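Submitted below is the structure of interest, expressed as structure tokens.
Only one protein chain is missing; all other protein chains are in place.
So, subunit A:
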Amino acid sequence: MSLPRYAARRALVGAGQVVGVATVVFVLTEALPGDAAVVIAGDQPDPARIALLRDQLDLDRPAWQRYLDWLADLASGDLGVSLVSQRPVAGVLAAGAAPTVLLAAATLLLLVPLSVGLGMLAARREGGRLDRALSATAVGLYAVPEFALALLLVAVFGIRLAWLPPTAVGTGGDLLSRPAVLALPLVVLLARPFCSLSRLTRAGMIEAMRAEHVAHARRLGVPERRLRLVHALPNALAPVAQQLARTTDWLLGGVIVVEAVFVVPGLGTALVDAVTARDVPTVQGLCVLVAVTTVTVNLAADLVAFRLAPRVGAAA
């Protein structure tokens, strides 16, 4: 299959997936106990007030009608307004996306060279000292959950040593206004993806270096350095690309734990707030954004894998 045809087919499937996700999320949100009116009423659940709120928020209409309206608006590019604040959902998404995208981009920028580089180094001498040290570190680090690592780093570097700001409080989402606040969240976000990607690169390289075509190239006298970079690496990177896609996806969804500990007002926080408030249009908007991101990132990864090792891509 040609690359453009493959891409077109996958894009079409992706669009269907986004609508599917939106539908499932709508059904699930509706299935949650209580609605925005109940949440707004809080501990003053006067039934008449709840009824009035429900009427005001247009929650009286059947769920399927509200869903179809929302879908029609979506088709024309309108994500609607928040049930609670009446501000446009698009604004909420943009505000939440800025810090999330920044963190994701910075993480990836460090992650790829770091993990691929160290993975390749470890693969040079399988079982060597460097390999064993890297493996031990990677497995150990991978075992630490994000929130534990985050709290630990804050306690040590933020509070005790006071080398770095413990939270991003006060930046208002503009993390670049004080780049130091990025340091600790970046370390946490890097930790586990670094482990899995460096391990994958290492394994891929070792396997590729044993492959027939590399052995053939070696017999032809291709220098070792060229052998690794040109002949082995592309094959080793196909699984890495797909793992990287999963990581990117995870980062772009807003890593809630990291956002909560460091007070980064990103997409994860926005989603938690919206679900708590039963703000259905905002929940829907966020889920569509996340679904589109997921589909796009995975499509890109598959296309890269397709390019790197066509047989793998075609089989997928």
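Here is the rule we go by: contacts are C-beta pairs under 8 Å (C-beta built on N, C-alpha and C of every residue); 3 or more make two chains touch, one makes a residue touch a chain; residues count from 1.
Here is the rule we go by: contacts and distances are computed from a predicted model.
Asks: Using the UniProt record as the reference, specify the protein name of the hidden chain from among "Uptake hydrogenase cytochrome b subunit", "Peptide/nickel transport system substrate-binding protein", "ABC transmembrane type-1 domain-containing protein" or "ATP synthase subunit b".
Replies: The record names the chain that does not appear here as "Peptide/nickel transport system substrate-binding protein".
Asks: Out of A:Gly119, A:Pro165, A:Pro185 or A:Gly204, point to the residue that touches the absent chain in the complete complex.
Replies: Checking each option in A:Gly119, A:Pro165, A:Pro185 or A:Gly204, the one touching the absent chain turns out to be A:Pro165.
Asks: Who touches the missing chain here, A:Thr201, A:Thr269 or A:Thr293?
Replies: Going through A:Thr201, A:Thr269 or A:Thr293 one by one, A:Thr269 is the residue touching the chain not shown.
Asks: Which residue from A:Val25, A:Ala41, A:Leu59 or A:Leu149 sits in contact with the chain not drawn here?
Replies: Result: among the candidates, A:Ala41 touches the missing chain.
Asks: Among A:Val19, A:Leu110 or A:Leu151, choose the residue that contacts the chain missing from this document, as touch is defined above.
Replies: A:Leu151
Asks: Identify the residues of subunit A touching the omitted chain, counting contacts across the whole complex.
Replies: These residues of subunit A touch the chain that is not shown: 32-34, 38-50, 52-53, 56, 82, 84-85, 87, 91-92, 95-96, 151, 154, 158-159, 162, 165-167, 169-170, 172-173, 260-263, 265, 269-270, 272-274, 276-279, 282.
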